[in-house]
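Of the protein chains in this complex, one is absent; all others appear in place.
The chains carry the letters A and B, assigned in the order they are written, with residues numbered from 1 in each.
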Amino acid sequence: MSNINGKVYAMNAITPMKPWKTWIVRVILFLLGLLKSLRQTVIDLSFIEFARWVVLPRGGFPFLGNGQKREDLRYDYLLFFSNFNGTWNQYIDAFSAVLSKGLNLIWNWSEKFPGSVPVTIFKEYIARVQFDTDYYYTAYPHATANDVKSAHIVQSSLDSLSLVAGQCSPEQFADAYLQFVLQVQTHLGETGDAPIAG
Amino acid sequence: MSKLNETDIQGFVLRGYNLPVARYLFLRFEGAARARKLIGRLLSEITTGQRWDGVKPQSTVNIAFTHRGLERLELPDATLLSFPVEFQQGMRHRAEILGDCGVNSPDHWEEIWREDRVDAWIGINGVTGESLEARCAATLSLINETGGATAISSQDAAAVVINGKPTTSEHFGYTDGFGNPDYLGIERSTQPGQGKLMPNRTWAPLATGELLLGYADEAGELPVAPIPHLLASNGTFMVYRKLHQNVATFRAYLDKQSLLYGGGKEKLAAKFIGRWRDGTPLELSPDHPDQAIVQNSNRNTDFTYGADAEGNRCPIGAHIRRVHPRDAFGFNGQLINRRRITRRGLPYGRFVPEGEPVDDTEERGIIFMVLNASLSRQFEFVQQQWVQYGNDARLGNDKDMLLGSHGGTGRFVVQGEARPSNPPFVCSNLPDFVELRGGDYFFLPSITALGMIAMGLVDPR
Partner (left out) sequence: MPNKNGSVYGLTILSPIIEDKSATPSHDLQIRNYLAHLSTREESPFAQAPGTHLARLVVMDDVIYVGAPACEDHLKSKYLIFESNCDGDLDSYLSGLAENIPDHLDAVWKHCVGYPGAVNRPAFINYMKACQLDTTFFFAAVNDKTVTETLRALQTQNAVADFIATHQGVDAVTLQREFIEFVAHLKAMPPPKPGSMGPHRDIKTGGRNE
C-alpha cells in the first residue's frame, strides 16, 4: 500500500450526500467543465496532474448479478480522485488558501463538511473521508506536472530549430540557437527523486 | 489585533539586536532541581523585547531549550508529548527530510550535535568584545554557582569588520540582512516588501502567529503549540544551524564561470543571490549596483517578480527569489505567507578580502538562526521545497545555487536576453559552497514560561 509514487500522490476521498442535493453538485461540476475561467485556479496551482470527481448515485453502483447483493444505501456519494505533486499538507494548505470558495461549492453538499477554512478542521475532515491506495503507477514518476509541461515546450522548440539547423549558415544558426535557448531557459530544471514526505 | 506584551517576550524574538559580537553557549543540565534553580537565577538577566529608547544595553542574554533539555528539566510528560513532532525529534532526526545529506549529513557534524547532548542554548550579544566577555563571565559564574548545568561548548560569532567598521557583509562578500518579515503588533517601522503582498499591491505585516505562539496566524488559526497555553504563549521555535562556507571554492568557481559569462563576474555573483554584492536588488537595478537604493529602506526590499516572469532580471532560481518568492507563484503571494521565516545570526571566522589567499579548511561561515511558529510548516518547508528542490518555482529538482547540497552535480540557470551583456547562462557541476556543521531545534519561551519552568509549575491542563 502506498499513496505515493515518485513525485505524485494519489488521493481518494468519498463523501455521502443527501440524494436531493446531488443534482446541485452535478450542475456545479458541469459548469466547471464548461467554463475555463472557473478552472483557472486549478490550472494556475499547477501541481495537479490529473483529477476527477465522480457523482455516484446510491442506485448507481455496478451490479453484475452472479450472487452479488444489490446495494441499499441512504446516501448518494461523491468520489474524488487526485494525482498531485508535493506533500499532503502542502496540497490541502494550498487549496484552503486559494480555492476555498470553489471547494466549498462542491463539497458543501456532503454530510458534515466543515468548510475548507479553517484549514485544520478541513484537514481532519479530508483525513477522515480519505481511503488508501493499494497500487499506484505512473509512467513518469520522476516528473511533476510542471516538469512535463516544461519538457513539451523544450521538445517543440527543439523540433523547430532542428528543422532549420542544416539549412543556414553557422552565423544564422548561432542566432537561431540563441533564440532557442531563450525560449527554453525557464524550462531546463532537472527531473529526478522527490523530497521525502514528512 | 492583540497588543503584544513586550516585557514577556524575549528580545531576541522581536528584533535583531544589531550588536556586532556574540557568543552562543551550549548547556547540558545537571539535575532537574539545580537546572531549574539556574533558570530562576537567569530570569532577571534575560533581555526582553522592551524598547531601548535610544540607549542600547552593553550586552544581551537569551535562552532556549531543546526537547531533550525540557525533558531533563522534568516537564510533565503530557506537556512534553504535546510539542510538535519535529521539535520532539530534533534536527538530526530530520536530516533526510531537510536534504542534509552527503557532506551535510549528521556524521559530518561537530561532535556536540552528533548525539543528544545539548539541552539549552544561551545567546549573548555584546556591543564590544569586552562587554561580551564580561557578560559571559557573569553568566558562567551563575551556572557554576547553581551547579545546574555544564557549558559543554560555545560558538563565537561576529559581524565582518571591513576598514575597522562592523558591516552586514558575509564571507562570500554579499551584503546580508535585508529580508526579515514584519509582523502585526511588533513595534517597528514597517518596510515595503517585508510583510505580505495585498491585492492592491501594497505590503502589510504578517499575522503575529507566524512568529509567536498564542496569536492568530495567516490561516486565521492559533499555531500548533504545547500545553498549557501559558507555557507556549509569547514563545517561538528556533532553528540553529552552523553553516561552514567554502570561500576558496566559491571564489574559484565564480572566477572560472565568469570567463564564459558575458555579463561579467560581479553580475554573475549577483545572479546567484538576486542582489548585487553591495545589496542592490537585481529586480530594481539589473545592470549595476546602486547605493541609493541600498541605503533607502523604503526601496531596498520593495519589489515583486510579476513583471520578470522570464527571470532575465533576477533568475528564477536566485536565492532571494527562492526563499521569498513574493508574487512569483501568483495568487498575490497567498501560497507563501505561511512559509515565511525570521532570520537571526552572524558570521563566524576571519574574513578574508578578495584577492588574499583563502583556504576552505579554515573555520569560517555563518551561524544561521531561524525563528518561526511552526518548524515543519515554515523552516522545514522552505528548506525542503524551495532550497533543496525547485518544483514550486517550476525548476524541477534544481536546488539553491549557494545553499543546496549538490555534491558536484546539478545546474543553476541564469535566464537572460539576446543582448550580450545579459546573456542566458548555465552553471553546472555545482560544488557544495556551504556545509552544515550541526545544530538543532530549540523552544524559546516567554518570560512567564521561563518562570513556570524555573518553579516547576507547568501543569498540562
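By our rule, contacts are C-beta pairs under 8 Å (C-beta built on N, C-alpha and C of every residue); 3 or more make two chains touch, one makes a residue touch a chain.
Just so you know, these numbers come straight off a predicted model, no measurement behind them.
Checked against the hidden chain, the listed residues B:16, B:40, B:102 or B:330 yield one contact partner: B:102.
From the options B:16, B:40 or B:407, the residue with contact to the chain not on display is B:407. Of B:112, B:216 or B:426, it is B:426 that touches the chain left out of the display. Hidden from this view is one chain, which touches subunit B at 96, 99, 101-102, 260, 388, 397, 405-407, 409, 411, 425-426, 428. Considering the complete assembly, subunit A touches the hidden chain via residues 1-2, 4-6, 8, 10, 12, 14-16, 25-26, 29-30, 32-33, 39, 42-43, 46, 48-56, 60-75, 77, 79, 81, 83, 111-112, 125, 128-129, 131-143, 145, 147-152, 154-155, 158, 161-162, 165-166, 170-171, 173-174, 177, 181, 184, 187-188, 190-197.
Everything below uses one rule, namely that only the chains that are shown with their structure count from here on.
For the pair subunit A and subunit B, the distance between C-alpha centroids works out to 34 Å. Residues of subunit B that touch subunit A in their complex: 86, 96-97, 99, 219-221, 309-311, 316, 330-331, 334-335, 337-338, 376-377, 380-381, 384-385, 388-392, 394-398, 410-411, 413, 415-418, 424, 426. The part of subunit A that touches subunit B in the complex is made up of residues 7, 44, 46-47, 85-86, 89-90, 93-94, 96-98, 117-120, 144, 146-147, 150, 178-179, 181-182, 185-196, 198.
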